[in-house]
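With one protein chain removed, the remaining protein chains of the complex are shown where they sit.
Take a look at chain A:
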């Protein structure tokens, strides 16, 4: 019964979304206040209905109602409760419901906290947001309905893919979806502004927190996914340039560009039409991502069960929204004239450079991702585009970005002089060179990856510190400290996020350059040496888990005769799903991870053992989390809490009508 109610609520949500699309948009066009006023309650009702629908599906999973097809296919009574709940979104249908729920949630948030938006703009934003909802709810109901029943329910389910029964992956999708779907808000604001025909500083201020919220969740989601791949797949890779990873990375890059260009709109009323274009494209890449993940056009390690019919539908959704928005853009963007002018050396120019590099980097990732398709369709060439291509073609843009960033973040608006701005940065530059020299001396490998990465990372971190130092002004130390503590959160956010990027750079460079790997057959009780560690395979035993059987090894690692870590890597087999998984055991450290994996028993006795020493591995994700933290700080800036609604006196007349 609850399942049917959930199903009914889902259909009702589609109807409400339809009303929320049509009435406010027509109302805003005709100037009918009554019709426009439908948007707000409709957004709330749509969210409430989807929340109930999602709760109903969750209930079916928790109660193991195997008469629901989706539960049978993805759950089992023996599965731990945590994974019964996360199993709701561990499959195509459920994750699509989560997607719709988050979409409606963002709509509701805009309705609840958008009190300061002009009525007409608000009605349009909510209407556009609901139109996206209509498309996805229809997709969900007609091609991937999660509430379908089975005529003959089985006694037990088929269990969730064991790879998904993991805390890292269990919470990876919600963050990722908040990111993907959050960009729909930027899209709605962009389209509403195009319909409205005006973009001003106030618009920049309204659209930025939504983008920031989406971006920081996307950052966390990508970091979780990468971390999961690191410890779960058994060889400690953290990024594979897989189509599905690229699908999440492209919106992230574009959202990062959008964050920065929205600042220019907000502070200087320039780059308006470019910012609108980025807002449209950012969500466009979210849609393309959904298409890549769910259509199976591009083979990937972790795509959902694929279905061409769904792929076609998603492609149509993408085509309609992108085609519509870009047509509107082509018609209206010309009317958006920049008010703020700036010279070649200025913060505006630096942000333009940031945007160019991020946009071109995104283009490279996009082209590489779809190139196998293009080559096969046009030239009938079957080829692969993998990590070696992306490493070579993508990295230079990120290096250029890192080189420019510390300089750009302290350049003044409008007009600046490089020599003046460099003055506080010379110390940071020198310190970065020292770090690079240290990396060169300590690294024995002779590759340039470590020193170059160390230089760029340190330059970002010290540059962020210099940025902060500059804000302290003159005077004695206590005055400086007081001023630093009273800095707007947005300044702190910028500094923290930029430093986080530097930390990620350092982690990637050192891990890539200095990783030590050892593969061998070891007998129980045998000790062998890997770098400066003595590794002992103490023993191997069978362990029965709740829904798996495990071969668990006990491995101790000692350095200079002192035990550093005792690890228990496992090989698990999930009998219901019939799948083996490797559970690497990791001793996490600030400067190195010790990473051991147990393999199969060997014919001549002994076990295959893989030992890795992974320097600075955690810096990669720590940097990402610090970046996200910077996003949170910036999001809680006073101007979004207090001043967001207060239109600056100049704003109403400042807008440039397109007509």
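Quick notes on this structure:
Operating definition for what follows: a residue touches a chain if its C-beta (ideal position, glycine included) is under 8 Å from a C-beta of that chain, and two chains touch if they have at least 3 such contacts; residues count from 1.
Here, contacts and distances are computed from a predicted model.
Only one chain is not pictured, and the protein name UniProt records for it, out of "Aspartyl/glutamyl-tRNA(Asn/Gln) amidotransferase subunit B", "ABC transporter permease", "Cytochrome c-type biogenesis protein" or "NADH-quinone oxidoreductase subunit M", is "Cytochrome c-type biogenesis protein". In the complete complex, the hidden chain is touched by one of A:149, A:381 or A:523, namely A:381. From the options A:161, A:184, A:261 or A:582, the residue with contact to the unseen chain in the full assembly is A:582. When the missing chain is restored to the complex, the residue among A:59, A:171, A:239 or A:363 that touches it is A:363.
From the options A:235, A:426, A:442 or A:591, the residue with contact to the chain not on display is A:235.
If you put the hidden chain back, the residue from A:8, A:371, A:433 or A:469 that touches it is A:371. Although one chain is not displayed, chain A still touches it through residues 233-235, 237, 240, 242-243, 270, 299-301, 303, 338, 341-344, 349, 352-353, 356-357, 359-361, 363-364, 367-368, 371, 375, 378-379, 381-389, 392-394, 397, 414-415, 519-521, 544, 549, 571, 573, 575-576, 578-580, 582, 597, 599-600, 602, 608, 610.
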